[in-house]
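Here the structure is laid out as structure tokens; the discussion comes afterwards.
And then chain A:
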Amino acid sequence: MTLPVVLGVSLAVFALGIYGVLAKRDILRIAIGGTLMLSAVTLLLVALAQALPQQGMATVQAFVLVVWAVEAVEAIVAIALFLYLARKGITDIDELRELKW
Partner candidate 1 sequence: MIPLPFLIPLPFALVMLCALVAPARAARRLGYLGSLAGAATLLLVFLSYAGGTGTQAATWTWFGAAGEQFPLTITLDALSLVLSGIVSLIGVAVFLYSVGYFGDEERPSDLSRYYAILSLFAASMLGVVLSGSLLQLFVCWELVGISSYLLIGFWHGKDEAMRAARKALLTILVGDAFLLAGIMLLRARYGTFDIARVLALARPDTLTLLAAIGIVVGAISKSAQFPLHAWLPDAMAGPTPVSAFLHSATMVKAGLFLVARMLPLLLLVGLSPWLAALALVTIALSACMALVETDIKRALAYSTMNQLGFVLLALSAGAVAAGTYHMLTHSMFKALLFFAAGIAIHATGTQDMARMRLALGANALAIVAGIGALALAGMVPLSGFFSKETILDALVRQGNWTIVACFMLAVLLSAAYIARWYLLVFARGGRDARAPWQMMAPAVGLALLSLAGGLAMGKVFGLFGEAAPPVLTPWTLLSLALVLAGFLCTYLSCVRGWAAWLPGTALASAARARFLLDDLSAGVARAALGVARACAWIDGNVVDRAVRGVAVRMGALARGARRMQTGRVATYAFAIVAGFIALVLLLGALR
Partner candidate 2 sequence: MLSLLLAFPLLSAALALLFPRRARDIALAGALALCALAALSLWSFSLATKGFQLLERIAWARLGSVEIAYHVGVDGISYPMVLLTALLTLVAVLVSRREIHTGEAGHYALLMALCSCVIGVFVSLDLVLLFACWEAVLVAMFFLILRWGASNRAYAAMKFLVYTGIASAALFISLVVIAMATGSVDIAAMDLSHLSPALRTAIFALLLFACLVKMPIAPFHTWLPDAHVQAPTAGSVMLAGVLLKMGAYLLLRLGVGLLGDVVAQWRVFLFALGCASAIYGAFVCLAQSDLKRMIAYSSVHHMGFVLAGIAIGSSLGVTGAAFEMASHGIIAALLFALAGLVHERTGTFDMDALRGLAQRMPRTAWLLALASFAAMGLPGMTGFVGEFMILVAGFARFGPLALLMVPAVLLAGAYVVRMLSRVVFGTGTLRASEGGASPLPFGLLAAATLLVGIMPGLLIGIIAASTLT
């Protein structure tokens, strides 16, 4: 796969993720958007890794693995949060306003 294509796809997915986080009101959709952003970034990193020397490749691989691990944990926490809120009947993020002044 050529670099420009991957760049384009990655940006598109990232943009999609940002759109999901900022413009959506459903909590699950926001969480999905966040995951999309992370995936886009890791995709980009993996693609760029080809251009790097051996040492760099290893760093990228390590980085991406860490990101996946964090992403997994984050997903679990997000799902747990969402389930808790869903049981309360809250699905709209605008209903969470406890941090207001």
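The rule is short, and it goes like this: a residue touches a chain if its C-beta (ideal position, glycine included) is under 8 Å from a C-beta of that chain, and two chains touch if they have at least 3 such contacts; residues count from 1.
Inclusion criterion for the candidates: all candidates are chains of the complex that A comes from, given by their letters.
Please read these numbers as outputs of a predicted model, since none were measured by experiment.
*Asks:* Which touches chain A in this complex, 1 or 2?
*Replies:* Candidate in contact with chain A: 1, the rest do not touch it.
*Asks:* What residues of chain A sit close enough to touch candidate 1 in their complex?
*Replies:* Chain A reaches candidate 1 through residues 18, 21-22, 25, 30, 93-94, 96-101.
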